[in-house]
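Removed: one protein chain of the complex. Kept in place: all other protein chains.
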Amino acid sequence: MDNKTLALLALLLPFIGFLINGLGFRRLPKPLVGLVAVAMPLASFIITLILFGKFQSGGSKSMTFIYANWIAIHDITISFSLLIDQLSLIMLSFVTGVGTLIHVYSAGYMGEDEGYGKFMAYLNLFMFSMLALIMGSNYMIMFIGWEGVGLCSFLLIGFWNKNRPYNAAAQKAFVMNRIGDLGLILGVFLIFIFFGTSEYKDIEAFVGAETNPYKVGAWQVVTITILLFVGAMGKSAQVPLYTWLPDAMAGPTPVSALIHAATMVTAGIYMVVRSNFLYSLAPATLDIVLVIALITALLAASIGIFQNDIKKVLAYSTVSQLGYMFMALGVASYTSGMFHVITHAFFKALLFLGAGSVIHALHHEQDIRNMGGLRKYMPITFITFLVATLAISGIPPFAGFFSKDEILMHLYQKSPVLWVLGVAGSAMTSFYMFRLFFLTFLGEFRGTEEQRHHLHESPISITLPLMILAVLSIGGGLIGIPEVFAKDANWLAKFTAPLFTTSQKLNPQLFNHAHLSHSTEYILMGVSVVVAIGSIIFAYIKFVANRTVPKPETEQQGIGKVLANKYYVDELYNTVFVKPILAFSRFLGESFEVFVDLIVEGFGQIVKGLGNAFRKLQTGSIGVYLFAIVIGAVIWIAFNLFIYK
Amino acid sequence: MPEIITKIPLEYYIILASILFCIGVIGVLTRKNALIIFMCVELMLNAVNMLFIAFSAYKGDAAGQVFVFFIMAVAAAEVAVGLAIIVMIYRNTRSVDIGQLNKIKY
Amino acid sequence: MTLWLVLIPLIASLIVFFIRNEQAKRIALLFSCLELILGVYLVAQFDPLKKLQFETNFSWIASAGINFHLGIDGIGILPVILTVLLVPFIILSAFETKYEKPNVFYGLILLMQASLVGVFTAQGAFAYYLFWEGALIPVYFLAAIWGGENRIRVTFKFFIYTVFGSLLMLIALVYMYMQTPGSHSDELQAFYALGLSKNTQYIIFIGLFIAFAIKMPVFPFHTWQPDTYTISPTPATMLLSGIMLKMGIYSVIRWLLPVTPTAVWDNSTIVMTLAIIGLIYGAIIAIQQKDIKRLLAYSSFSHVGLMVAGIFAFNHVGLQGAMIQMLAHGINVVGLFFVVDIIQRRTGTRNLADLGGITQSAPVLTVLFAIIMLGSVGLPLTNGFVGEFMLLIGIFKFSYLNFAVMPLAIAISVGVLAGSTLIFGAVYMLRMFQGVMFGEKTLKTAEFKDVTVSEALVLVPLAILVLVMGVAPNIFIKLSEPATKELLDFVISKINK
Amino acid sequence: MSLSENLFYFLSFLAILSALMVVFSKNPIHSVLYLIIVFFTLTGQYILLNAQFLAVVNIIVYAGAIMVLFLFVIMFLNLKRETEPPAKSKILQFAAVISGGLLLLVIIASLRTLDPYKIQEGKIKGDIGLVENLGKILYNDFLLPFELASILFLAAMVGAVMLGKREGGERNF
Partner (left out) sequence: MLSILLLSVFGIANLFLGFLKNRQILFVGAILFVLITFGANLVEWGNPLDFGASINKGMMATDKTSVLFTAVLLFTAFLIMPLSQNYIQDKEAQPAEYYAILLFSLVGAVMMVSYESLLMLFVGIEILSISMYVLTGANKRNNRSNEAAMKYFLQGSFATGIFLFGVALLYGSTGGFSLSKIQEYVSSTPNISPMLYLGLMFTLVGMLFKVSIAPFHFWTPDVYDGAPTLFTTFMSTIVKTAGFAALFKLLSSSFGNVYGYWQTGFITLSALTIVVGNLTAVYQQSFKRMMAYSSISHAGYLLLAVTAFNERSSSAILFYSLSYSLATVCAFGVLMLVSAKNHNEEYNSFNGLAKSNPFLALVMTIAMLSLAGIPLTSGFFGKLWIFISAFERGMYWVMVIAALMSAVGLYYYFKVIIAMYLKEPHSKETDTKIEVPTPYIIALLIGTILTVVLGLLPDTIFGLLK
């Protein structure tokens, strides 16, 4: 099979899986459902590997496959076409890889749910959308995937649809995503207007050419990139559009792992990296990205400290980590952003799956205050969770250390202040992550007797993915070993370098940093590791040694209260946007419509009024009628007399 | 040729006829007795006759007089019908007051 | 050939009127399918690159130079497809409900179809007007006789209001007819050839636009619409929103743009403002509606705003987008209203508060509903997206290219406002979907049967169409593209003159 | 002033006066009588204008037949001053007079610009009003309307009989 068919297959197989399970989910036997659902992403993963091999052997040239025209009118042509290059391959590999693992996990996790087949079908549909997002060769195909993953997110968050609050969360996610999508599509419109196409490669060629009218800082490009970034804000949960992500934890845990941690939420980063040639042309946008990312990272991290719901903590940590990734992009360090995306996918998926395992064991108990001491009961979960926690906290040699460190280093290159803030966030991260870890796995069990009675390690289909992901969380960093440790060992940077050649050509000084000496780098690394370890120790003292159990969110005081209530952002949005719109809707629907209706009703009333008035003229008296004749005649004659002398 | 047309201008006849006509109109408008109103209509018709005959005489054209003849005939027919209607109404309402004929209105 | 498209339903309606039992509906369905077959045949024969095809042309009122001229071209083909396609579904959708006097009911539907096809194929002003009004009477009776609460008042208002508009249109048409040279002609092409002065164009524009604006409806001429949609029996609602609404949009493209280009150009900003106000207005009101039919009515109103704005964007994408969206919106609303009908028939209510949990007993319905709903929300790979995308980009382009001051800022503001339909659409449609299908079962939804065969026969093809049009919109774009391009070039050349 | 002139002025004055009396007298019988005077004055005018035949017809048809019919009906219905309907309010009467006056005013005003009529001497013959002359015209040029007038009479006759006829059980008066 040639590459074109392979690429299409990689994309379509999950969709076929979706169709099979979706159309037959009530009739197919459960094992078959699981088999189909797992086999499809697995096949995609294998095809990805094949493609990877072919790509490498074929001289690493990017490949565009056009299958058909989608929308074609004379000045706008959009085709169904896929692009295979370094970026899509990397994304593909970990999306299909992690995706397969999570499918396996889900087969175990959701096995008893009555909507099992439906769930697996949705997951497959999500895989398809995500692949379309990654593989599309133009912004419109990406947009298909972009909206598709939003839909799947909606469907999966509200998977237990009997529960109205879950539905509300699903709707919130979809709507917030749509707000971002609107920005994105407006950006795409501008791309159409300025470049006449939406194909990445064509645009890249356009801006890379000598004739390119848009120089660095061109307002057109700045506008485009800002609009695109709005899309990224929605999808990747950046301030101010991040509030849906914590609520999205209403969905089943594998969903949180797959969609709301590992893959979908990183679409924004993918999109920015994909458009790097545009972003490099717009340093102003990059600064905006940086600021927003920084705010997001710190805000989410600080909120995470006071959350008691295991998934909520992880959710805020996701938001915060996404902030880190965008920070990397903000300083034009696209590779390190991607790097963190990958490592984050590993360890965050692991964390969520571990959390899922815990929740599974505790029968849907999610409050960490009611956990504790699970180490004895669930050893595999415990160990893998510890690995992931260490990874996210940036403790060497776990994967997170390498990627996060690279980002911090680039921040330092930009400005030491940024680095300080980054490290502060990192400290918070390790604190709340270990707070979570300690409260869950160490100490005494604080749940009910019944729960304790049922505690058990999860089955193999759940623990296997945990173990694989744990391995990846440990070793994942190897793809991007920094220069300091080994010369030319940063495979990722080397591999992705061709993606950024245009950017570097267009705006060289964006990439021209003062070179850091090795000693500085060591110091920076050391400090961040020390800070992380420090906060771990602090957490240990507080939650293990002192056996503190956090207060419920509602009883927090002072700053804690603000943080526990997530800075009241939801309330703020409610007051500023939701409630006024609802009130306005009621006003329009109930009062203003009546007013508008006056155009018609008023006319009717006038007609009726006049009709009544004229009716009164018809008095029934002959005398009056005769008068009318005479006076009418007199007026008419007099009128003509005046006009015609 | 009648002597009068050399002495009296045609305009005098027109004015006379107009005055009579307007008196007839005033009568129609002021009175409430159906019969009187009808009589005033006859007065108007007579003014018209007057006018026709004057024109006929001053122009030396007999056609105008023929028209008057027709007007008289029609007037007679109208009177017959009109009086029949008045009588019919009187039978039912014992009144010739048109002021009472306002049951059909609006 | 085109004449048969009008005659088949006309004859069918006469036949159906005389069949005074339940058989009427089967005969009606049969004939509408026959019409569909003819329609499909014509579409297959249709050559987008040629101008008018399958013409029927005979002298009608010779003393006034008026011909009865029908024909299909690239502008008319999509609405014709829509009409012949939807009516069988609409008839089928009524099968499960028992209507009093079925012969009249189905006869009126067919009569309506004949008129609608006539409107979309008429090439002369008076034949067009004849069909235009001819479409109104049947739907009025459908709504008024079989309608719900308050039907007399509501339908009467609808009727008077729309006729008021069409009278203005009649005056404008007569006025144009009088402007044609020689012994006058009411041919569309003769109207196109007119070189009207600016003032004349303004007068005609006002007359025509108000008529179309009431029909579509455009804010603030819409107040008849939510009530009428709500009280009408569902097949009538489908006809109203699925096809009749497109009469207005089609007419704007066909009769307003090329005849009064300068006036349209000068007023495009105003109209677009009204349209965008309407689309936001309708969407915002839809958010809080409790009655799902009413919610859909407002959503329909909101969508129309986008289409109108797209037409007045004066560019190819926008115009073509409106054409596609006409088709897409027709399919979507018919599907959605049918779902509402099914729900109402089973539960006896349309109130969101009384509904919920239907998905638990009706998974198939849920899936079909979801697909059509997503089409309406404009998810990529559904039909709604293609149209909305083209419309939005058209509007965006227009506002970017036509403002001297801060074009980009204005374009983005306009884009955000018009694009808010994506957001609000998601809000109210999802709210409705979740409210109806999800949550715990209520008293009224406790016993809910999944779709029956005849219902599936309607919903499944519609859902498939939603997807097919989303994946392969080019089939439809190709049909009308050369014609819209030519029309637009013609209009622009006239403006520049 | 010649006799005919004097006669014209006298007859005109009398006609206007009697016409006013027709309008303003309270007793219907008086009105009828005044109207007859008007007819007689007009007959005088006709004679002055050499319309001898019409003068005779006027007396016979109008004063003789029509007015007698009126009188007859008045007697028949026993209408007198007391049965006279209450007069219209003063304002209405005033308004009626005003509007009648206005009518006269516009007539006169319209004719203000009328050129004085010039008599074409040779054309005018004095015998046009004679029976023979009129008869010739009537039975030649106006034969059709003359015949059709019979239809008018027939219709009026049938109608009058139909309306005036006493139905069974109906009181006479």
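Order as written gives the chain letters A, B, C and D; numbering starts at 1 within each chain.
By our rule, a contact is a pair of C-beta atoms (placed from the backbone, for glycine too) under 8 Å apart; a residue touches a chain by one contact, two chains touch by 3 or more.
It should be emphasised that the depicted structure is a prediction, and the values quoted were computed from it without experimental measurement.
Looking at the complex as a whole, the chain kept out of the display touches A, B, C, D. Only one residue from D:Ile60, D:Met75, D:Val131 or D:Val158 touches the chain missing from this view: D:Val158.
Contact with the undisplayed chain is limited, among C:Ile11, C:Leu167, C:Val416 or C:Val460, to C:Leu167. Only one of A:Thr448, A:Ser517 or A:Gln618 touches the chain withheld from this view, namely A:Gln618. Check C:Ile152, C:Ile270, C:Ala409 or C:Ile475 against the missing chain and you find that the one touching it is C:Ile152. Within the entire complex, the positions of subunit D that touch the omitted partner chain are 107, 110-115, 140-145, 147-149, 151-152, 154-156, 158-163, 167. Taking the complete complex into account, residues 607-608, 610-612, 614-615, 617-618, 620, 622, 624-626, 628-629, 631-633, 636-637, 639-640, 643-644 of subunit A touch the chain not shown.
Seen across the whole complex, the unshown chain contacts subunit C at 60-64, 126, 129-130, 132-134, 137, 141, 144-145, 151-152, 156, 159-160, 163-164, 167-168, 170-171, 174-175, 177-178, 203.
Going forward, only the chains that are shown with their structure count from here on.
The interface holding more C-beta pairs in contact, when B-D is weighed against A-C, is B-D.
Rounded to a whole number, the gap between the C-alpha centres of subunit C and subunit D is 71 angstrom. Measuring from the averaged C-alpha position of subunit B to that of subunit C gives a distance of 66 Å. Our note on geometry: subunit A versus subunit C, Cα centroid distance of 37 Å, whole angstroms. Shared interface positions of subunit A, defined as residues touching 2 or more other chains, are 623, 627, 630. Residue positions 25, 29, 32, 98-99 of subunit B are each in touch with at least two other chains. Remark: subunit B residues 1-16, 18-27, 29-33, 35-36, 38-40, 42-43, 46, 49-50, 53-54, 56-63, 65-66, 68-70, 72-81, 83-88, 90-91, 95-100 touch subunit D in the complex.
Across the complex, subunit B is touched by residues 2, 4-5, 8, 12, 15-16, 19-20, 22-23, 28, 31-32, 35, 38-39, 42, 45-46, 48-51, 53-54, 57-58, 61-62, 65-66, 69-70, 73-74, 76-77, 79, 84-88, 92-93, 95-97, 99-101, 103-104, 107-108, 111, 114, 116-117, 119-121, 123-126, 128-129, 133-134, 137-138, 141-142, 145, 149, 152-153, 155-157, 159-161, 163-164, 170-171, 173 of subunit D.
By the touch rule above, subunit A contacts subunit B in their complex via residues 615-616, 618-623, 626-627, 630.
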